[in-house]
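Before I ask anything, here is the structure I am working with.
Of the protein chains in this complex, all but one are displayed in their positions.
Order as written gives the chain letters A and B; numbering starts at 1 within each chain.
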Amino acid sequence: MEITILTVNNVWMMVCTALVFFMHLGFSFLEIGLTQKKNTVNILFKNFFVITAGLLMYALGGFNLMYPGFEEGSAGILKFAGFGITAPEGGMGFGYADGGYTWWTDFLFQGMFAATAATIVSGAVAGRIKLTSFMLFTILYVGLAYPIVGSWKWGGGFLDTMGFYDFAGSTLVHSVGGWGALVGIYLLGARIGKFDENGKPRVLPASNIPLAASGVLILWLGWFGFNGGSVLSADPTLTSLTLVTTCIAAAAGGISSAIFANILYKKYDLTMYMNGILGGLVGITAGADQMSPTDAVWIGLIAGIIIVLSVAFIDKLKLDDPVGAVSVHLICGIWGTLAVGIFGEIAGLGQFMIQLKSILIVAVFCIISAFIIFFTIKSTIGLRVEKEEEAKGLDLSEHGMQAYE
Amino acid sequence: MEITILTVNNVWMMVCTALVFFMHLGFSFLEIGLTQKKNTVNILFKNFFVITAGLLMYALGGFNLMYPGFEEGSAGILKFAGFGITAPEGGMGFGYADGGYTWWTDFLFQGMFAATAATIVSGAVAGRIKLTSFMLFTILYVGLAYPIVGSWKWGGGFLDTMGFYDFAGSTLVHSVGGWGALVGIYLLGARIGKFDENGKPRVLPASNIPLAASGVLILWLGWFGFNGGSVLSADPTLTSLTLVTTCIAAAAGGISSAIFANILYKKYDLTMYMNGILGGLVGITAGADQMSPTDAVWIGLIAGIIIVLSVAFIDKLKLDDPVGAVSVHLICGIWGTLAVGIFGEIAGLGQFMIQLKSILIVAVFCIISAFIIFFTIKSTIGLRVEKEEEAKGLDLSEHGMQAYE
Partner (left out) sequence: MEITILTVNNVWMMVCTALVFFMHLGFSFLEIGLTQKKNTVNILFKNFFVITAGLLMYALGGFNLMYPGFEEGSAGILKFAGFGITAPEGGMGFGYADGGYTWWTDFLFQGMFAATAATIVSGAVAGRIKLTSFMLFTILYVGLAYPIVGSWKWGGGFLDTMGFYDFAGSTLVHSVGGWGALVGIYLLGARIGKFDENGKPRVLPASNIPLAASGVLILWLGWFGFNGGSVLSADPTLTSLTLVTTCIAAAAGGISSAIFANILYKKYDLTMYMNGILGGLVGITAGADQMSPTDAVWIGLIAGIIIVLSVAFIDKLKLDDPVGAVSVHLICGIWGTLAVGIFGEIAGLGQFMIQLKSILIVAVFCIISAFIIFFTIKSTIGLRVEKEEEAKGLDLSEHGMQAYE
C-alpha cells in the first residue's frame, strides 16, 4: 500500500484511539453521577485502575493472546512482544497491520477497547465491592477472558470461521463486560436499602445528574472512534456510513426510550433517555457498517424499548445494577448482535442462527469465567465490604477521604 | 478527484463533525451552570431532545430541504432520501459531495449544525418554558425554518446568488437561533424574581460556574470543527488560517470583554469573560476564512465590547435571557456578518450592503416563523409553566427528580 494512504489511515485510527480512550471519562462520569456521593472516590479509583492496569495487562500479554498472528513469516503480531520488545526488526517501526496502519496504533486502539470491558463491570458492582477484589477481577478478566473471547473472532478463530459478524463488539466487548457485570451483581447482592422489606425496589438518589448526562454525551463522542475506528482504515464510505448509522441509532434509542418511559410512567425520565441513547449505541455496534440509516432507526428504536423493559425486569429479579450496565451493555449487546441477522446487508435466517449460536457460546464462556473468578475471590479474600463500611460509604472506608468539600 | 485526497478531506470532516457534536455538551454545561440548580434536569432533557430529535428531523427531511440538489443527473443530494433510503445506487456508498468527501459525512456534519440552532433557543427560555412546548418548537424550527433559511445560501439559493457571504453561519446558524431566542423570551416573559418591583434586574444565582466555564472551553474546542469543517475540505492553508482567526478572535473577545466590564463595573467579571470569548467566536464565524490575524483581533475586540453593552441593554428592555444567548448568538452574529463587509479579503461598501440586506431578510423570516410557532403554541397548549411549578423548579414539576443528591 502506498505511504500516503497508510498515513491517512493511521491518522484516522489514532484519532479514534484517542476518542475511545476518552470514553473512560464518560464511563466515570456516568457511574459517579448515577450513584451516591459517598462512593465517588472509590468509583474513580476503580476506573483509573481499569484504564492503567488494563493497558499494562494488554501490553504484557493480552494483545498477543487476542491476535495470535496471521501468516507464517509475516511481520505479524506475534513479533509484538509486549514489554519484552527492545528493538524490533527494522528499529521501532516494524511494519504495518493489514488495515494499513502501524502495529503500534493497532495495539493502542485494541488496548483501549480491552479496558472498556472491565469498566462496564465497575458500574454494576459500585457501592459494595471490595476494592482489592475488584482489582483482582479486572486483572484476570481483562488480561485473560476478554482477549481469549476476542481471539475467537477478531484473531481469526472459530467464531470467525463460522461466519459470525460483530463489527465493533456488541458481543465481543459489550456483552463480555455485561456478563461479567451480571455475575458480579448476582454474587454480590443488592446494596443496603435498594429493596424494601417487601422486596420492592427503591430509587437510591443519583448524586450528580449533570455529570451522568455529560458521561452519556462523552460516550457518544467516544463511539465515533469506537465504531468509526473499527473500520480499521479511513475508507471514506465505510467510516462515514458507520458514523451516520451510529448517531442515528443513538438518537432513535434515546427518543424511543423517553417516549416509552413516558407512556409507562407518565413522566419525562432523563435517566431512561440517557440509557436509551447508550442502548442505541450498543445496539448498532455489531452492524454499524452494514446498515442503512433506516435500519439504524429501527435498531435504535427497538433498543430504546428494550432498555425500559430490561431495567424494570432486572429490578424484578431483585438484582441491583446502579447504572443499568446489564440492560445497556448485555441486553442491548445481544439485541445488536441478533439485529445483524435481521437488518442490513447480510441479514437472513442463516446469519441470524450464527449470531445466536455465537452469543450463546460467548455467554457460556463469560459466565463460567466470571463466576470462577468472582467465586474464588468471594471464597478467599471476600467480595463485599462490611455493612458499616457500605453505610458510611467506600470513600471514607477504603480511601479515607471525601469527594466534595 | 484522487482517492487519497478524498480520504484526507473525509477524515478531517469527520473529525470536525465529532467536534461540532461535542458542542452540545458545551451548550448543556453553559446553560446548567448559569441557571439555577432546580432546573438542571429539565435543561439536560431539552438538550438531549434537541440533539436526538434534531438529527432525526434532519435525516427525515431537513437535509434534502436545505440542499435541494445541484446538477441534473448527478449523484446529488436529492437522491439522499433520508429514512427512505435502503439501497442507493452503487450500494451504501453513493458518490461524493462537491468538496471531496462523502454524502454521509456531509449529512452528519450539517445535521450537527442544524441541532445547534435550537440549542441556542433552549438556553434563553430556560427555567419557565413548558417542556412539551419547547419540544414542539424544536421540531418545527430545526425541521423547517433552519433548513429553509440555510438553503437560501448554502443550498445555492437567492442569498447566494446575491453575493451574500457567511462562511460558517454567523447569520445562518447563530442568528437563526438568536432570533428564535429573542421571540421566545419576549413571548414568555421574565422568570419570577428576575426584575424587582421597580423593574431593576436582579442577578439570579448561577448554580455551577465550573460547569459553565467548561462549557465555554468545550464550545471553543467545538469551534475548531464548526469553522474548520466549514472549509468543506482539508485544504491546508484555508483550514489552518481558519483555526488561527477563530482562536485569535475568541482570545481577543474574552480579553476586551473582561477589561471593558472591569472599567464599567469595577470587578473581574468571569461571566463577561466567558461571554466575550463566545462573542468573539460567533463574530469571526461569518468570515473566518477571509481574515488576517489582525482582522481577527479587531473583530474579537469589538465583539467583546458589544457583548457587555448588549447584556446591559437586554436587561434594560426587561427581557430575561439567563445565559446571554441573544447577546452572544444574535447580536454578535449580526456583528460578524457585517464584519465581512468591513475587514478581510472581500470587504467593501457593496459587500457591506449585501450583508446588511441578507441579515434583514433572514431576520424577517426568522422572527415571523418563530413568532407563528411560539404564538400558536401559546394559544393552544400554552408556553409557560404554572407559577408554583416555576418556583419549585422544573426538575421536580416536569421530571419528578432532582439533579443533585
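Keep this in mind: a residue touches a chain if its C-beta (ideal position, glycine included) is under 8 Å from a C-beta of that chain, and two chains touch if they have at least 3 such contacts.
Fair warning: this is a prediction, and the values are worked out from it, not measured in the lab.
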item: Hidden-chain contact residue, picked from the options A:V11, A:L232 or A:M274; value: A:V11
item: Contact residue for the chain not shown (choose from A:F107, A:Y273, A:W298 or A:F374); value: A:F107
item: Selected from B:A206, B:L232, B:L330 or B:A363 as touching the chain missing from the view; value: B:A206
item: Candidates A:L34, A:I51, A:M66 or A:L140 - the one touching the absent chain; value: A:I51
item: Interface residues of subunit B (partner: the chain not displayed); value: 2, 4-5, 8, 11-12, 15, 19, 36-37, 205-210, 213-214, 216-218, 220-221, 224, 228, 234-241, 243-244, 247-248, 250-252, 254-255, 258, 267-271, 273-274, 277, 292-294, 297, 345
item: Touching residues (missing chain, whole complex) on subunit A; value: 3-4, 6-8, 10-11, 14-15, 17-18, 21-22, 24-25, 28-29, 32, 40-41, 44-45, 48-49, 51-53, 55-56, 59, 82-87, 92-93, 96, 101-102, 104-105, 107-108, 111, 131, 208, 211, 398-405
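Throughout what follows, only the chains that are shown with their structure count from here on.
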item: Subunit A and subunit B, separation of their C-alpha mean positions in angstrom; value: 33
